[in-house]
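Below: one structure, written as structure tokens.
Just one protein chain is left out here, and the rest sit where they should.
Coming up: chain A.
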Amino acid sequence: MTTQPKCTDPVILNLWHPLAAVSETSVGTVMDTVLLEERVSYAVGSDGTVAAWRSRADLPAGSRVDAGSIAEQLPSKSAYGYVWTTLGDAPAELFPIPEFEEPDRRRLNAATMGVNVSAPRAIENFLDMGHFPYVHTDILGAEPHTEVKEYDVEISAERDEILATRCRFYQPMASTASTEGADVDYIYRVPHPYCSVLYKSSPVDDKRLDVIAIFLQPMDQEHVRAHMMLCVLDEDNEDKIIKRFQQTIFGQDKPILENQFPKRLPLDPRAETPIRADKSAIAYRRWLSQKGVTYGVIPAAA
């Protein structure tokens, strides 16, 4: 059974998209989810093999299955702790996160949360520092430390990703391992239209950076599942403490994101009013326009 995909944007169609955290998938069991308005099933084998396919009646959710033996599979891969698939022609490689391989890091899925917003709006929120004192009050920011200092943004042609560097923001409690306020350094990468990777000062090792990534699974143009990947230097806190911290942060963003209007990201430069703090968001909108992305956005009139 072949069907016309509901998403006709070739850029988005031909990307790897995350479906679920491997660690939260019971081995050898069919799981269902939605990707780009299509029902998709996936499974993880005991050896770590992953499989994904368009959902079908003979493999209902919950049934036992051998991930390796499923017919008519979609391309799939296991990366950064998640199951990834595509409904189009997958690119050969997923973007690199070299720090993920460092042996002394804690790697975990902090949360998978549904949000009623387009993926690009969620990416912009992830890139934004100006909201810290207002949305993440007393955690990632606090009045009167509201200033977003000048930072640098480039679109790397070679790696086809956005890079924001020299970002700094005062944080009263930057992570579970911090005890007092400090200016925290950030680097943001947007290596995928719906994924972003953030590097921030590690409170335990001033030479290294914690890595926090957001991988958005577009269920449709205005609904995502947000997967939050952590790859941090923290030997003291329990998983649940680290997760709770990120879940608190994300829980604060969710109601704001769900009250953004329109839900799809407008690419017309005259739709909204940028300030200098929004440099990375402006670069992101331009990058999406240049790529010709139409899914999850309101394209600028030609």
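Observations
Keep this in mind: a residue touches a chain if its C-beta (ideal position, glycine included) is under 8 Å from a C-beta of that chain, and two chains touch if they have at least 3 such contacts; residues count from 1.
Following the convention adopted for this analysis, contacts and distances are computed from a predicted model.
Within the choices "Aldehyde dehydrogenase", "Rieske 2Fe-2S domain-containing protein", "Potassium-transporting ATPase KdpC subunit" or "Carbohydrate ABC transporter membrane protein 2 (CUT1 family)", the name that UniProt assigns to the complex's undisplayed chain is "Rieske 2Fe-2S domain-containing protein". Set against the missing chain, the residues A:G48, A:P91 or A:P274 yield one that touches it, A:P274. Touching residues on chain A toward the chain that is not drawn are 124, 130-131, 133-135, 143-148, 150, 255-256, 259-262, 266, 268-279, 282.
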